[in-house]
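Quick one: this structure, given as structure tokens, is what I'll be asking you about.
The complex is shown incomplete by one protein chain, all other protein chains being positioned as in the whole.
A, B and C are the chain letters, set down in written order, and residue numbers restart from 1 in every chain.
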Amino acid sequence: MAEPRIRLGMVGGGEDAFIGAVHRIAARLDDRYELVAGALSASPERAMRSAAALGLPTDRSYPDFRTMARSEAARADGIEAVAIVTPNHMHAPVAEAFLETGVHIICDKPLTTSLGEARRLRDKARATAVIFAVTYNYSGYPLVRHARAMVQAGELGAIRVVQVEYPQDWLSQPLEATGQKQADWRTDPARSGAGGCVGDIGTHAWQLVHFVTGMVPEQILAEATSFVPGRRVDDNVQILLRYGNGARGALWASQVAPGNDNGLRLRVFGEKGGLDWRQEEPNVLTWSPLGDAPRMIRRGTAAMNAAGQRVNRIPAGHPEGYLEAFATIYSEVAAAIIARRSGSAAAPALTYPTIEDGFAGVAMVEAALRSSRAGGIWVPLEA
Amino acid sequence: MAEPRIRLGMVGGGEDAFIGAVHRIAARLDDRYELVAGALSASPERAMRSAAALGLPTDRSYPDFRTMARSEAARADGIEAVAIVTPNHMHAPVAEAFLETGVHIICDKPLTTSLGEARRLRDKARATAVIFAVTYNYSGYPLVRHARAMVQAGELGAIRVVQVEYPQDWLSQPLEATGQKQADWRTDPARSGAGGCVGDIGTHAWQLVHFVTGMVPEQILAEATSFVPGRRVDDNVQILLRYGNGARGALWASQVAPGNDNGLRLRVFGEKGGLDWRQEEPNVLTWSPLGDAPRMIRRGTAAMNAAGQRVNRIPAGHPEGYLEAFATIYSEVAAAIIARRSGSAAAPALTYPTIEDGFAGVAMVEAALRSSRAGGIWVPLEA
Amino acid sequence: MAEPRIRLGMVGGGEDAFIGAVHRIAARLDDRYELVAGALSASPERAMRSAAALGLPTDRSYPDFRTMARSEAARADGIEAVAIVTPNHMHAPVAEAFLETGVHIICDKPLTTSLGEARRLRDKARATAVIFAVTYNYSGYPLVRHARAMVQAGELGAIRVVQVEYPQDWLSQPLEATGQKQADWRTDPARSGAGGCVGDIGTHAWQLVHFVTGMVPEQILAEATSFVPGRRVDDNVQILLRYGNGARGALWASQVAPGNDNGLRLRVFGEKGGLDWRQEEPNVLTWSPLGDAPRMIRRGTAAMNAAGQRVNRIPAGHPEGYLEAFATIYSEVAAAIIARRSGSAAAPALTYPTIEDGFAGVAMVEAALRSSRAGGIWVPLEA
Partner (left out) sequence: MAEPRIRLGMVGGGEDAFIGAVHRIAARLDDRYELVAGALSASPERAMRSAAALGLPTDRSYPDFRTMARSEAARADGIEAVAIVTPNHMHAPVAEAFLETGVHIICDKPLTTSLGEARRLRDKARATAVIFAVTYNYSGYPLVRHARAMVQAGELGAIRVVQVEYPQDWLSQPLEATGQKQADWRTDPARSGAGGCVGDIGTHAWQLVHFVTGMVPEQILAEATSFVPGRRVDDNVQILLRYGNGARGALWASQVAPGNDNGLRLRVFGEKGGLDWRQEEPNVLTWSPLGDAPRMIRRGTAAMNAAGQRVNRIPAGHPEGYLEAFATIYSEVAAAIIARRSGSAAAPALTYPTIEDGFAGVAMVEAALRSSRAGGIWVPLEA
């Protein structure tokens, strides 16, 4: 029998939003959620108009998130989960409001705009039974799961070197000066946080390394730079990583690298082999066993391991992309929520990123900026 | 205001089906359809079980398609459209049943298993106001739209040469002998039609060439071969194409080409330039203006033309794939259906493939087999 | 001790020639030859000027090839081998002149401009002890050797399908009308032979298939087309191949395919796996064992087999290219010539292409044009 769909609300994601629409498709793709309520904009008028365009019921289209949290809590058929897709500075207050009413949370990244906020939120979440996911969506790709399982199984041997990069080019010019909505808030420290590029995409790269290798650096050193005149946040960052086991890494994220759309790439090198994965061609993972020919592991083939197969949807050669990977995070959260409905704990195999990952991302941003502002020195990470 | 979702039924697509699940995701992705009824298997028992698993209402889960057509026609809230995702031999009888009740049709390819059937169905459809789409889904990719618009605008000049190929490897061994469901019916002439590889994937390649170039060959010559011992249909086909304007082409489709998952690739060469697109990396189109450096047109960038932008969902570098392209066909059909609700004709810009494309595909299969059986001779196409 | 360098002469290859310069570098690269004599142009004046520019001794710079053959035969230190790099129509008379004086021959392809000539030359060569190589240079690439050895060792199982293509774009416009030297003679039937594209590059593709698979088709069917107005030879050709063992193939060569420089690509599919090699990225061969992940065999690594290693020069990752592969043919011929000096037969492992391959290429051109002129029918190959 089909389990009833999860009743989902959304905060943010109104007209012209990018990530809100992505979350809605992701929620819909595997048919585990039904969007039933929303406070889709900080402007009440725009919120109502956006809700109407989406066909939300009038009585569950809210002018603000506090009204929504309160009203939904009062309904027998109130939302079970909320997607938080506002600009970054609103993640914490919105999450807190829903945490208090026991609603499960799916929050976009970065978790918050300050480390203090992140710690407070994390501690609150730890004290509740609420499921708190953070949409580090790149960890939803089947071949990223494959890579992670290979590392866990020791197929690379001890990890020696990690190279991760995330170049884009969309902020190569002062786009924020044109009023373009995405550029506007993402380069405004008040709304995006002190980290620009490092927060917006550096955190994705950071989480991906951790997700695949399981390792956390002991120290980092960062150079965060603003190249575009007038820009108030960094638009390029280079970070060196020192791991406790002696491994070394480098992370580069940029929004001023012409020719790059969304070039997230992870390379992991161990004693016994190397892995190479690129987000823009996510259906192939190159596995290079030391001393033998590199293999192209293609999503959906017999060469993909069980961890990959578990989140695979369609046959090899029928490319899955960004929305599918995002939907996988939603569906894993759905499985966890459904398990809670019947009182059981979430299945142990679920690997969606949580508020712990969210906190770690904010801690990285804080440390990177601390290092950079001190002239590029080695710093530890806050925990 | 949001237009109410289209009430969709489905015939076929029960347990273990591949393409039925794809159609359901495609219908859901842009939130324009609601699946409300189904006859999901030729086995009534399996049909009911599959419907329950999908959460269909019990009273609209039908044991067979005729009951479904009749019952739904009698309801005020009956389905407006039906997705036909059965094995090929059932497409015609199912489509006829729903044509008679005025339900819009979204039918998988190939349209039918014989040319006579295809002609009869096409003629019937022409005589009604019903929308009849055939899911040649590869024409839904944004960069395929871009390519088509370039050809239409004369940016390649007169077309000289077309090279299209569609290699796979999944039937390199007698998989049908193992009882694997997909291999079983797709290599059975009674259910898939006389064409094996040529019908299953050759038709996709054929339609893609036509979709992009607008051209139809006057004559073709085919070599259809069965390489796997015991196989009852072709598993490799090579076709030469002669166009009326002097252009020449070649089409190769294979299911016995190790190393290929779903390698559909189209190359079009004109007097002024060439295009190259691969389905497995669908977010890039290579455009080579004669005498200048090839350009990589990336989906979602400013270099993509209006025809591509119109069906684009997410920003460049966030890869879209097979399901998104499939969903685009569904959403264009939805736009046409919604236009009919209000009495207006479908918007002229809609470019989803129709029963005319379906007929053309069956005509190609018939001509290819006629040519091949006669020893590889030039034959015209039936119209 | 170093074996003395082979005394080499050259006919053709004067100012503005492309392939003559390539032969000279190829001869020099491994230091096995010394160019000591030449008749470098059909114009005596240009011949002498070209020789001076190359630093040839004045007394061995000849105004015509007959004088050269006669004079060199009369010298104690006369040439041991001659490179024939004239336009195609001169290959036969030049080769005959040197055959008669017992000089080893290294002749560019295609061997001759008519099948009758090719047969006569082959029969003469068979009757002598002269080494007669034809520079099908693409067979000199290490990974082509690797591929050939894999097929010979049965690692692909029985071959089912061969796809070979050789697109270029340099003749997309009537370049011959501008007087450009290469275009001028290569599109002139009197100098290049009746085959244009099919002779110039189609023969390379044909030989490569044979070299790697060891198979020769029983029948072929060709469509040779001239797209550029005023062109006197074909500039695009599509050929279907039928092998005696049931295998099927397709060959496409074009000089009007914008975006292609020299796109020779060979794919071979057998029961147990597939191979894919591209001349423009010759340092990787993709080997796809059926049911497992494709492997990237990189030149110079431990994954390259002995046949590849034998002709490998430098370590992996230091790309070898066209000149190196060409030089390998020269060096294998040198090894054969040196073996003859001491009276021994050529080492059995030498695999340079000979006049037999040259004849086979001309036979293909003849059959392809015969097929095409008859309207695209199946024809056997002359032997």
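To be clear about the criterion, a contact is a pair of C-beta atoms (placed from the backbone, for glycine too) under 8 Å apart; a residue touches a chain by one contact, two chains touch by 3 or more.
It should be emphasised that the depicted structure is a prediction, and the values quoted were computed from it without experimental measurement.
The hidden chain makes contact, of the residues A:E15, A:E223 or A:E356, with A:E223.
Of C:N283, C:N312 or C:T351, it is C:N283 that touches the chain left out of the display.
Only one residue in the set A:G9, A:G140, A:G273 or A:P319 touches the chain that does not appear here, and it is A:G273. Residue in contact with the omitted chain (choice from B:A21, B:A73, B:V216 or B:A303): B:A303. The chain not shown here touches chain B at positions 287, 291-298, 301-303.
The chain not displayed touches chain A at residues 160-161, 163, 165, 169, 172-173, 221, 223, 225, 227, 236, 238, 240, 242, 246, 248, 250, 252, 254, 256-260, 267, 269-274, 276, 286, 288-290, 294, 375-378. Within chain C, the residues in touch with the undisplayed chain are 1-2, 4-5, 18, 22, 24-25, 28-31, 52-55, 168, 170, 260-263, 279-283, 298, 300-301, 313-324.
Operating definition for what follows: only the chains that are shown with their structure count from here on.
For chain A, the chain whose average C-alpha position is most distant is C.
The mean-CA centres of chain A and chain B are about 35 angstrom from one another, to the nearest whole unit.
If you average the CA atoms of chain A and of chain C, the two centres end up 55 Å from each other.
As a whole-number value, the distance joining the C-alpha centres of chain B and chain C reads 43 Å. Touching two or more other chains at once are residues 260 of chain B.
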